[in-house]
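Every protein chain except one is present and positioned as in the full complex.
Let's look at chain A:
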Amino acid sequence: SSQEPKLNFKKSKEVCLSYIQDAMLQKQWKRAAEFLSFYVESLEKDFSKEYVNPSEIIWRVGTEILCHCSNGSMREFNSFIEQMKTFGVKRYLKVCLEHAFHLLCNGQIDDAYQNLSLAESWRYGEQTAIQDKEMKLIQAYRGLLDYYSWSKQKNILLDHGLDEFENLSVEQEMHSYFRKAAVNLKEIIKIPGVWDLFVKCYVDLLEFYGDHNEAHQVLTEYAYNSKFPANPNAHVYLYQFLKRHGESKKSLISVLKILHDLVPSHELMIDFNTMLQKSKKRKRCRLGLEVIFAVLDYAGWKENVKAWSCLARQVKQIAIAEKHVDWIKQEWNSRKDWWPAFHFTHYLAKQNWKESESLSYEKALVAGILLGKDCKYFKYVSHQGCKAQVKRFRILKKFVNKHNPVYLRIS
């Protein structure tokens, strides 16, 4: 490599940084630490014009190196972070927050709590207003830790192992933690964002104290407020809540419908389909078929017996009733080009038969109806099944033969 045009402070620090990066990518932590020790003097000259200035680089790189290099010495880490806090007012709360995370990851919950409390009380002129978001997060996490304490007290209480007096003090503590947690958690979930953990905890608190309305409100906001990013979990939480409280099928279905739109392959779709199939309303049955077909579009469900049995049941029903065959036709239209290769190859038939008789049974049923009695999959499986003298396969064979016209109608 040839000499740089003019080797100056800035350039040599850039080069130094590239050595640090190389070492880190190769997980050579000692080497990275060595070059970092030469890099740190760039603090004495702050490139405030640059996008990422040295102090931020040093904080992040140093954290990474210490994580891997200091043999788990929290003391070293803490002293480093404290220095980073004193230098870089604009980043103070962020550093505090990440420090707290680190402590939590290392099981030092009390230290983390102390850190967060300390950070909460920080005031620095206009910086406090500028770093408002970080402050909210700090309060939220502290609230989370309060929830955790509350939870511990609750468990102690529920264990019934204490006497009257002890119970009372535990209860009081529990309530005080509740208050602290609730205040902060409530605040953070007002801000558009993904707050799964906070929401769950808050709802848990509300439910315990019987404030179902508020809980319902919170979950509905979280799921339906368009300002919040689309989050499947929000709907899952809402659904679970409604189910817990015995809400009507209609409301459950409307929640799950949105989940189906967001994540067609979600595991709750099986429950959804089951619910829909049971319904007498035509639209819901129709939706059920759509839902289960959509689920099986995804590779993760390919070998799921339950999913196939749901589809098989519905298809069977339709075949027997000879009504709504056009539903199958509609669903099958967009799938007939690729489902055969995806689900119903000869190879898969052999594999499925070998691994799971039930799976191959359900699939064979579906294949027989959708692709006719002459399709590879059905032929192989039913042949194997009959050979093995399993009764239901004989029945299956007859069934498919009988309802072959369905296939003819939909193909």
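The rule is simple: contacts are C-beta pairs under 8 Å (C-beta built on N, C-alpha and C of every residue); 3 or more make two chains touch, one makes a residue touch a chain; residues count from 1.
In this text, contacts and distances are computed from a predicted model.
For the omitted chain of this complex, the UniProt record lists the protein as "TATA box-binding protein-associated factor RNA polymerase I subunit B", which is one of "Glycerol-3-phosphate acyltransferase 4", "TATA box-binding protein-associated factor RNA polymerase I subunit B", "Glutamate decarboxylase" or "Proteasome subunit beta". Checked against the hidden chain, the listed residues A:E41, A:D326 or A:E355 yield one contact partner: A:E41. Per the touch definition above, the residue from A:A33, A:A349 or A:L396 contacting the chain not shown is A:A33. Touching the omitted chain from chain A are residues 1-3, 5-12, 15-16, 18-19, 29-38, 40-41, 43-48, 58, 62, 65-66, 69-70, 76, 79-80, 83, 86-87.
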